[in-house]
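Complex shown without one protein chain; remaining protein chains in place.
For clarity, chains are labelled A and B in written order, and residue numbers in each chain start from 1.
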Amino acid sequence: MHLAYPAVLAVLLFCTGLYGVLARRNAILVLMSVELMLNAVNLNLVAFDVWLRDTLHAGQALTLFTIAIAAAEIGIGLAIVLLVYRNRGSSDIDRLRDLAEKTGEADAADGTPQPDTKAEATA
Amino acid sequence: MTLTTTAVLVPLLPFLGAVAGLLLGRRMPGFVRPLAVLPTLAAAALTVTVAVGQGGGPATDVATRLTPTGSIPIDLALHIDGFAALIAVLVGVVASCVQIYSTGYLRDDPRYPSYAALVSLFTAAMLLVVYTGDLMVLLVGWEVMGICSYFLVGHYWETETARAASLKAFLVTKLGDVPFLFGIFALAADTGTFRITGILGSVANGGLDHPTLIALLLLAGVAGKSAQFPLHTWLPDAMAGPTPVSALIHAATMVAAGIYVVARLLPVFAASAAALIVMAVMAAITMVGSGLAALAQDDIKRVLAYSTVGQLGYMLGALAVGDRGAAVFHLISHGAFKALLFLGAGVIIHAAGTNSLAAMSRMSGLARRIPDAYWTVTVALLALAAIPPFAGFFSKEAVLGAAEHAAGGAAHGIPGAAGWTVLISGLLTALLTAAYAARLWLLAFKGKGIEAPDLPQALNSVRAGETPIPQPVVMNAVLWVLFLPTVALGLAAPLLPGWFDGRSLAPTLTTSVLGTGIALVGGLVTYATWRHTTALAARTPIGAVVVDPDASPAVAEETAMATHAPVYGDVAGAADPADPGRLLLGPLHRHAAVGFHVDAVYSALFVRPVRAAATLVRFLDREVVDTYVRGAGAAPRWLGAAVRRAQTGNVQTYLGALLAGSLVLAIAAVLVATGTGA
């Protein structure tokens, strides 16, 4: 089998995941897209391992590790998303903009009471 | 104490008084008056000691050099001859009188401590100018006087007039001081020394290369300081200062400094006939013009100011005909009676509550209310008009005699034209002087009381014979102190030549008869005109702002000045048909009231171009230079705003940009790798 088939499939899966990460609004869907990207990497690892006939089977071992790590990642990620959802009432990524610098006086005036209202909402 | 020690103490005492007054004035108000009066009085006493010790003998010349100062040495030199000794006495006496008078005049003024300290500092500077024998040290005193004059004229800085006047006095005198400085440098360059004795010795040996240039440069400084045409315009405006300041600075001392310097350096001027002619013409224009202008002024102090300008013209005229004895004699007698006139004018303004002659001419009983001022000012006006036997007569006859001497070609090295110029203009000015003196006296003291509706109750009570408002005693006492030299200084005329150059100062018959006759004519014509016009006064009541007589004299004067322009439409004149000056001058009156438009000429020649240039510079600075500065600030700010807009807080946007960037980088790396590989 040509190596190009699994390699191209991996590339396309990766880019699909990339699009999902960048375009999806719901944090859980973003996590799904991340899983897609991880799978693309795994596919590459397996394909190259098979092609190279590595005696240590480093590719396949690494794939197993990646799967385990991905499972851990999805657990932690979901916990974080749930925490955010509990605190903010939403898990939409593009509404989590607290990192933005407030511009101008009006924004600052609007921005200062915001944490208080949020704290009251969560309390 | 030797003569030298005494002479050193003379400028030092008022200086220390000024420093102490400035340092302690705020903390210890009780010490201010003694600190102001006592050092000045002591200095006055010491000047008398110096004069007695000098005794008209040969000049005392002492010098010490503190430090080498380059090619031309600067010495702390004393040069005391008859001129210096006598002028120092005048300065000391007038300054003491002014300090004593000020304690009454400015008794409630919150800025009295700084005022008194500045007057002391001024006195010290003037005494330094008088006693020093080195031109550089003289220049120090000269400039200190200039800055003190600026501060003192601006004493009532709450009023616009005073602010403008102080700036004008400073700028105009500085306009003369710059050429004066160049003149001193040129003189020192030619003669190799700043010492006056050295310079005079060098001049006597014909060692002066550019006598005309140097003389004209020095003359510019003298014109600025002594208020000669065309730099005289600051003096009438400087009347916005308190009256004692006018008496001290603008009558007796500072304006005399210019005359004194010319007197000291007369051989330098005499070395150039052209300079003498220029000086004579300058003096003539100043004399006649100021006499005409004085006739048209409404403010009593401005009349006196123009009179000062005219009398300084006499002195400069005497110098132009080479007789410094006569010039200094007139300086001393004028200093005495003009100080008296100004201090008396302060009393009159306080009593009348206004500084307008037009308003005073509608008050009766002013003379009864202030008898001391009435008698002393009357005598001083007679002295001003050169009526014998008062001091002014003798000194003015000395000037006219010297001019006649020179006009006859009898004076060695003096052009006859200068003599004739000074003689004719001097006689004409005698007429004018008598006229404006008579006008001042008639309008101020012989007013016909008319029931002016806006006169306050206090004046009505005076008219009704009730208790007059008392004047501060010190103010009247000082008037009588100055009264003595005004009356008696003429008797000293035979003694003075021994102190001066030895030329006789006794009046000659021709000029005496001529001068006195002309003065009498002037006075009588004015009286006749006044009799004619005073009938008009009844028909034209004139509005007046009269200050409450309970107010302190300084407050009365300040208010009078501040209200003059709004009430009469002008700072200088008043539209009063009852004014005899108006009838005498005829169509000239309008021009004379504004000083023959010299200010307008200055405005057109200097003020407006400078203002235009300032506007241009302001435009360039605000619109051109600042644009770059603002741009330098705004461009990064816009850039920052633009960049900040990218920081939305949306993590996906960040990640997208990050990936796009890394993609571009990766493609570039691949292209480079393949490009190099291929």
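Miscellaneous remarks
We adopt the following convention: a contact is a pair of C-beta atoms (placed from the backbone, for glycine too) under 8 Å apart; a residue touches a chain by one contact, two chains touch by 3 or more.
Methods note: contacts and distances are computed from a predicted model.
Taken from the listed names "Response regulator receiver domain-containing protein", "Branched-chain amino acid ABC transporter permease", "Sporulation lipoprotein YhcN/YlaJ (Spore_YhcN_YlaJ)" or "NADH-quinone oxidoreductase subunit J", the protein name that UniProt assigns to the chain not shown is "NADH-quinone oxidoreductase subunit J".
When you scan B:L23, B:V52, B:A204 or B:V670 for touch with the missing chain, the hit is B:V670. Residues 650, 652-653, 656, 659-660, 663, 666-667, 670 of subunit B touch the missing chain (whole complex, contact as defined above). Contacts to the hidden chain, counted on subunit A, fall at residues 1-9, 11-29, 31-33, 35-36, 39, 42-43, 46-47, 49-51, 53, 56-57, 60-61, 63-65, 67-76, 78-83, 85, 91-94.
Keep this in mind: only the chains that are shown with their structure count from here on.
Note: centroid distance subunit A to subunit B, computed from Cα atoms, is 90 Å.
Against subunit A, in their complex, subunit B makes its touches with residues 641, 644-645, 647-652, 655-656, 659. Across the complex, subunit A meets subunit B through its residues 18, 21-23, 93-94, 96-101, 103.
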